[in-house]
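Here the complex is missing one protein chain, while the rest keep their positions.
Should a chain be cited, it is by its letter among A, B and C, assigned in written order, with residues numbered from 1 in that chain.
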Amino acid sequence: MAGANTHGDGVDTPVLEVAGYSLRYATPSGPIHALKNIDLRVAHGQTHGLVGESGSGKSSLAWAILRYLPENAIENDGRLLLSGESLRDRTLSQILEIRGRRISMVFQDPSTSLNPAMRLGEQLSEVLIRHRGLTSQEALEESEAALARTGIAKPKDMLRRYPHEASGGEKQRVVIATAFACNPELIVFDEPTTALDTITAQQILELFNQLQDETSISALYISHDLGLVSRVADVVSVISSGEIVESGTCAEVFQTPRDDYTKALLGAVPNPKQWLGVTEPPPEAPALMSAKGVTVEYGRQSLVGQLLAPKPTHLGAQDVSIEVRKGELVGLVGESGSGKSTMGKVLSGLQDFDGSVRFGDRNFARLSEIDRTYRRAVQIVFQHPDASLNPRQRVREILSRPLKLYDIVPPKERAERIANLLEQVRLPREFADRLPHQLSGGEKQRVAIARAFAAEPELVICDEITASLDVSVQASVAELLMNLQRQTGTACLFITHDLNLVRQLAHRICVMQHGRLMDTFHRDDAERPDRNPYTRALLKAVPPPASQAA
Amino acid sequence: MSFYDIPRRSALLAMALTLAVPTLGAAQGDPKMGGTLKISHSTRIATLNVLSLSGPAEYPVIDMAYSGLTRIGPDSQPMPDLAESWEGSADATEFTFHLREGVTFHDGTPATASDVVATYEAILNPDVPASAASVLNMIDSVEAVDDLTVKFSLKTPFADFPTSTAHANARIMSEEALAGDHAMLETVVNGTGPFKMESYDSARITRLVRNDDYFIEGKPYLDAVEMHLFPDLAAETTNFLSGDIDVMLLVQQADYERISSAPGVNALRVPSGRYVNVVMRFDQEPFNDLRVREALAYAIDRQLLVDLVLEGLGRPAHDNILSPEFRFRIDTPEKNYDPERAKALLAEAGYPDGLKLDLVASNRPAIRAQVAIAIKQMALPAGFDINVETMPHDTYLANVWRKGGFYMAYWGMQPTEDATFNLLLTSNASYEDTGWANAEFDALVQAGRSTTIESERADAYTKAQELMLAELPYIIAFYEDVLTASRENVQGYTLNPINRYFYLENVWLDE
Amino acid sequence: MTLGYLVRRLLAVILVLFVVTFAVFAITMILPGNAAVMILGEYGTDEAVAALESRLGLNRPWYIQYLDWIGGILQGDLGQSLRLSLPVADVVGDAFWNSASLAVTALVSVTVIAIPLGVLAAIKRGTVADLVIGMFSYIGASMPEFVTATLLLIFLAGPALGLFPAGGFVSLGESVGGFSSHVVLPAATLGLILTAHISRQVRSEMSEVLSSDYIRAARLKGLRERRVIRRHALPNSLAPAVAVISLDIGYLLGGIIVVEEIFAWPGLGRLLIYALENRDLPVIQAITLVLATVYALSNLLSDIVIAILDPRVRYA
Partner (left out) sequence: MPKAFRAAAGMTGLGLLLLVMGAAIFGPFVAPYDPQTFHPAARLQGPSATHWLGTDQFGRDLLSRLLNGAPSTVFFGLGATLLGVGAGSIIGVIAGTAGGWIDSVIMRILDGLLAVPELLFTLLIVTFLGGGMGQAMLAVAIAFTPGMARIARSSVLSIRTREYVLAAVARGERSHYIVLREVLPNAVGPIIVEATIRVAFAIMIGATLGFLGLGAQPPSTEWGLMVAEARQFMFRNAWTVAVPGVAIAMAAMGFNLFGDALRDSLDPRRSR
């Protein structure tokens, strides 16, 4: 048995060994089994990817390894060994010596994992003071060097800043530098790029690979993103409902998945080469909706408001022109803050604007001109399934509103229509009696989609409708949308940050950055070398997943 | 004590009062000089303007700092103050006062007849708010005969005039101060009294120090007197009992027993003519009917009221506005609690099913509401359904007082029968509030004041009281005792039932 | 958080204060009675009242009185108290310092007690200590000042124990010992409700901070718990605590009215009650101005302190 190896017994001793480990949480409504009989080894110098969807137990494993468990956690007698030493036998003070020095951790969101009231330098150097006994002066110098290794241009300057004065990428570099500071035996990465922009995430990933090459540190890399894991890990374990369902080298798992869950997961990963969309309307088809020179200025105030409480203004969108043809699906892509959602709000009549929006043969020059005819024809579906349904209304009431409002069907037929709508989004018709909190995230999003299509619109705006959903659910929601579009011929503006996904669905793609439209291109032209440089950078940052790449 | 020996030259007022003023802590040995007396009080000393002040804690201060022509003594008789002696004409229309020689104000200027004239002219000036004006409005003219002699001519005969000049708000100020801005009188004190103002902090402590030039040789004994303000009665009592304070100016009935039984404390209870009265207007329904007024009178258990509201520290009254302290007070028939009789009277008056009434009581002081509530309860069996309406004092003063038909009033004791009647009951009384307006009564009071013949006065006042008791303008259920307390080492402290004269020049501390 | 912002906020408050004083003035004129009636009480004849009214200037139209008052304020003159015959500035000024000495004593002792209590409760979540502090804070927050004060009087100042004077005031200048013994009970009364409130808030802020990602990160760096609490958690929970304390100054300024009345503390609260009873308008106006200004300034001060404690606010 591997566990029989004693400490210092050469390279065979894994840095981390988890064997037969189970964990459950005691709750008033009975125990929740978070981890079931986990076996996992991280060899010296290896990066072990741990892939699972939310609630799969992957984070619980990280907390268990770091011995940071809530009081209601109950463990079985499985083993947790660090370089052959049992972590479970350690007292709290011994664990405190191990944390940060022998095992360190990189967290998901640098903006919450850094203390807002402390300078970055202190947060980095305190580890050195604690574990390597340096004086604060020495620690600061050492920190500067550590930060320099993460590619920060002016590390000294960065050390003096507070977290809110640094960008997300810079903060994550500080966190990574902190994790590497004491040359630990193992680093646990918990979704370190999820909270970052696509391009920044790519840079952090490169940094990880670079540091890994330099230090050949052992890492446990936790992520929900199969594509991402394939680019960093040597070995992958797939975890589902607290159980490791499949484990092996990257190549093995991605090329020849054995477990059904792994297969489903791999299948759900959007692949730009795999077209799911509907038939493209002919190029000469007239524009259904065309926005011309749309500009949005936020924080604009009335005269009185300016006098009483002047606020700064900023531009949400600047001179943006977008066109959607009948039956077409246009993708609108950009990072957060790029202005893509602002455009979604303008087009759905939620945000005042300058410029013009033409719909059919009518022209709208500002918000107040947008009328009910327009609102009926253009429907919107939002990102957050939890927020997009009124928590106090039943599904029936939610779906009946557009029917009543636009008098789509006579009152007698409404119940039947609601049932049809539910079936169309593949929900049982009994769901009409449910309240939103009785539905899962994916189910809520289906109801929201059904509500949009209930109005029999000509254009549906989908604002990041898959962003809050798990990978497997994402795929089914996208597929559902395509089916509906196929059945109804409705045009669609699909707003997303996920280039791979949109390339599967959209006929044409618009790219926005900093409130401006950077690029508009046909999907076939995506990889042409004369693409806009920003588009190219984006495309480069999201290479297709491993199964296709390998 | 020395001032008892001063010969009285007033021929008119050789009265003998039945009331023996109790003095606590019978003086042990000779008075000792020195020490600071700390007096606690619970109402603010808001102003020191002698002409208009009215606060319970303001009177001791001006009693210390100023002198009047005369002063009411502990025996309730006028005694010499700035005036050494006085005499009146036989028809009681002219009075001459002889001032002491060599008296000076605190600032060193001599106090002479012209200061007296200036003071009385200020009081009588209609443009100057002066509390004593209504008591002295019979003065026709005042003149300085010489530096030490002042002569008053009266419009009508008035036998009790030397009592009127003892009015607590008629203290002699300097001519100079009165000629200046009267606003200065509010804070600047320049009197001839035994103590001089040292510091005046209306929110906390007012301190007076010994006047070395006081006109009575050897007095005062104390070096200083401090008036400490405690707005919360519980805090005041506790501080007094803990020994931080020497004299508690006014003791609440609720605390009297506890204080009097505390070690090292002398509690002083002075029977007084102070009363709470139920005002019933003669010109409003249903009180225009004597039977209704009488019914209510029989619906009140007076002894119980004394026990409940005054903790027994008072005497039941039977609607006579004069308490037994008054010389010409008649024996008043007792009205015993008799709800049946009250009920019958009500039925006779046309209210066989009882009567629903709103009784208004100002919220200050609390005793008004307490009496009202007690009356409400006692009168229930007699068929009176009284709703007590307690209201803020300002609203009461503006809307109810002297206007309302049925409300609670509260008055202190006056020095004479005449002052009492002319305050409230005669048709031209200062604060006439019943609409009684009885010409016969007016004539009797007039007769009583204008004669100097003892038997005639007694006759007039007796008839006046009989008439009052028959017509029942007020229901007066009790006379309230004045309560005060001092530490054992405080000697010579006493109070007048009128509660405006304090004689602090006689107090000394026996350490 | 710029200077301009602070100035604008202050100006807004001052503007509203004048609206409030205007309203106070206008309403008093509608009501029956006035200071002259109250001064003379039942002994006031109609003539005497009229004479006093004219001397106090109460017979002028109310807007003239108001404009006069405003004019005086702009020249730094608060006018003359109607009842106390003293300049308002003197009366209110003395009372202000007396109140301040009580309020500051209460606030400082409360802060010194309540913050550690709240931190303790948050760290010891779910233990007996937390429970006791929690119960205490509920009881404290549910006792009106006058009940607390009365109970303290009965048990600590009453004849039974007599540990402290039952009321009264000795200024710090006169005697430090005298001030201290007199200030204990009123400060304790004010302190109970504030301690309850502040410790509860600190506990809740601290709990929130302790469950934050960055505290988890700090612990997972292997830092000792003491450093985690002192260096990481405390500064972050203090800023919200300061905001709460500044709001509590509002309670304090209200509570002081009752407490001063009961303990005979010659401060603004007692003066206010007296002025209200006697319709002494200039004094009421001045106290309203002073209390509201103090409250506004304390809110401003707390914003500044928060900016010092929290770098995010500082540069925002």
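Please note the rule applied: a residue touches a chain if its C-beta (ideal position, glycine included) is under 8 Å from a C-beta of that chain, and two chains touch if they have at least 3 such contacts.
Source: prediction; values computed, not measured.
Shown chains touched by the hidden chain across the complete assembly: A, B, C. Of the listed residues C:V91, C:V228 or C:I284, the one in contact with the hidden chain in the full complex is C:I284. Only one of C:A35, C:I257 or C:L309 touches the chain withheld from this view, namely C:I257.
Of the listed residues C:G4, C:P61, C:G76 or C:G126, the one in contact with the hidden chain in the full complex is C:G126. Contact with the undisplayed chain is limited, among B:R100, B:R258 or B:R291, to B:R258.
Between the chain not shown and the residues C:I139, C:L163 or C:V176, the one that touches is C:I139.
Seen from chain B, the chain kept out of the figure touches residues 233-234, 237, 252, 254-255, 258, 304, 307-308, 361, 363, 366, 369-370, 373-374, 376-377, 388-392, 395. Within the entire complex, the positions of chain A that touch the omitted partner chain are 28, 301-305, 308-309, 345, 348-350, 371-372, 375-376, 378-380, 382-384, 387-393, 401-402, 405, 448, 451, 455.
In the full complex, the hidden chain is touched by chain C at residues 9, 12-13, 15-17, 19-20, 24, 27-28, 31, 125-126, 130-131, 134, 138-139, 141-147, 150-151, 153-154, 158-159, 200-201, 203-204, 207-208, 249-251, 253-255, 257-258, 261, 272-273, 276, 284, 288, 291-292, 295-296, 299.
Rule of thumb we're sticking to: only the chains that are shown with their structure count from here on.
Ranked by C-beta contact pairs, the top pair of chains is B-C.
The distance from the centre of chain A to the centre of chain B, each centre being the mean of the chain's C-alpha atoms, comes to 88 Å. One inter-chain figure worth recording: chain A and chain C are separated by 49 Å, centre to centre, where each centre is the mean of the chain's CA atoms.
The distance from the centre of chain B to the centre of chain C, each centre being the mean of the chain's C-alpha atoms, comes to 41 Å.
Chain contacts: chain C has no residue touching two or more partner chains.
Every residue of chain B that touches chain C in the complex is listed here, in rising order: 44, 46-49, 52, 54, 126-131, 133-134, 182-183, 186-187, 201-204, 228-232, 234-239, 241-242, 244, 262, 364, 393-395, 397-399, 401, 409-411, 430-431.
Those residues of chain A that touch chain C in the complex are listed here as 66, 68, 95-101, 104-105, 107, 109, 112-118, 126-127, 130-131, 162, 164-165, 175, 178. Interface of chain C with chain B (complex): residues 31-33, 37-45, 47-49, 51-52, 55, 80, 83-86, 91, 94-95, 98, 150, 153, 157-159, 162, 165-169, 261-264, 266, 270-271, 273-274, 277-279.
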